[in-house]
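Left out: one protein chain. Kept in place: all the others.
The block that comes next holds chain A.
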Amino acid sequence: MFNSLSDRLANTFRNLKGKGRLTEADIDATAREIRRALLDADVAVPVVRQFIAQIKERALGAEVSQALNPGQQVVKIVNEELVEILGGETRRIQHAKTGTTVLMLVGLQGAGKTTLAGKLAHQLKSDGHTPLLVACDLQRPNAVKQLQVGGERAGVPVFAPHPGVSSEFEVPTGDPVQVALDGIAEANSKYHDVVIIDTAGRLGVDQELMQQAKDIRAAVNPNEVLFVIDAMIGQDAVATAQAFNEGVGFTGVVLTKLDGDARGGAALSVRHVTGKPIMFASTGEGLKDFEVFHPDRMASRILDMGDVMSLIEQAEKNWDRSEAEKMAKKFADQEDFTLDDFMSQMQQLKKMGSMKKMLMMMPGAQSMRQQLEQFDESSIDRVEAIIKSMTPHERVAPKIINGSRRARIAKGSGVSVSEVNALLERFGQAQKMMKKMASGGGMPGMPGMGPGPGRGGTRKKGKGKGRQKVRSGNPAKAAAERQALEERRARSAQKPGSMFGQDFDPSSFNAQDLNLPAGFDKYLKDR
């Protein structure tokens, strides 16, 4: 994602750390670094120019003399500007008030429109809609077929009266405009409430195809026209976005291939140049790898602040409620954390999709990114095998696992004894950690939720001090705490900038003082 951009910025700010005062030369040097970082991240030149000018102006202005140290000041300014460019609020699809909602996808060739159509259909379906996919890409060979496959995977019907072309050598026949109109008629007759129209990919300079998209738009009058753009695109993002905005006109942007390591500066550029919001992000090849784009969260991702809100939302969607409650209760009651719990948590994590992706959303995850990227998901199964080779008694009381039991477990799960040992050792540490957290050692800070005024302590990465208590034993008090927490969440959702705690200092990010409970860093360091 924006990994490299946040790396660059973090690096820049490291140099500012410890300076009591910013001179004009400092600001110039920082601005140059930020400029370079942004350019390397493919942010368009005009956007960078403006961004830098703004930052310079603000950094040189009166703000510098305030309470924050200058490094923090620049960070704050950069964050605010980023949030502003990326757009303040999350925008959802605006459904038609009555009748069928029509969505139209446009974009360059190879941006991922057809793939996205399937994902969007899947998403809408799981939100309780009854979408219909309409294949209007009669240009690209086998586009219709690809859409049919995508629709089948998503379990959504595909309206494709025209087979399209199956090779580059057939002259495209059929009228996409008519197909779109027929598709809407079909949706109306079969009571589909959303129609997703996949159109042919086109180059910004191709007048003919642009006209075709325009015609489709004029004919079907869609509620949303989504411009699909590849996160890897370079400086051409501006020209392309402008061409599409003027040629067809779009209402929202979808950023695809965000799972790559492109720095994704295009997001900034497109948003800045067209003023249209980025609505969705596509993050993988699977149908589920699709999420609503949250500008504020993205900004905090850029600055390596994690994305806990997305994480919790994902959990809400996929987790077994009763399981989560059971776990939380156990935790609050300070019961022993057993290998069974360990495994059930592992399975819950697996259910949420890619474990890697989940862990990446964790605050401070950027610094262990390399480790995470090398992490082989399938090896979780081995851990499962080890635990499953234990007797129920052993799982509850791992202490009884002696040498011969270890040998048996290793044999049963097809691993070496040393792997069993390592797992038990790790588990022991995890257990200790749980205990510590439960007994008021503190819950790890939740940066995505933002500290309320005066509660900034949760953001501070100092070990074990100023952390909020997990939950009071007194039910009344616990309820009050819960409420306070929810309020804070709501507040931070409205005011993204506020997640920037007063005492936030990204230059201090490293494995030791990540936003993790004490003891976590052990797991990161000793390799």
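Methods note: a residue touches a chain if its C-beta (ideal position, glycine included) is under 8 Å from a C-beta of that chain, and two chains touch if they have at least 3 such contacts; residues count from 1.
We adopt the following convention: contacts and distances are computed from a predicted model.
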Hidden subunit of the complex - UniProt protein name among "Putative transcriptional regulator", "Signal recognition particle receptor FtsY", "Heme exporter protein A" or "Amino acid ABC transporter permease": "Signal recognition particle receptor FtsY"
Touch criterion as defined above, residue of A:189, A:378 or A:402 at the omitted chain: A:378
Touch with the omitted chain, as defined above, among A:96, A:359, A:385 or A:417: A:359
Positions on chain A contacted by the hidden chain, ascending: 36, 39-42, 44-45, 49, 108-112, 141-142, 145-146, 149-150, 166-169, 203-205, 230, 232-237, 239-240, 243, 257, 259-263, 265-266, 285, 311-312, 315-316, 319, 323-325, 327-329, 331-332, 337, 341-342, 345-346, 348-349, 355, 358-359, 362, 368, 371-376, 378-380, 382-383, 419, 422-423, 426-427, 429-430, 433-434, 437, 443-444, 446, 470-471, 482, 485-486, 489, 516-517, 520, 523-524, 526-527
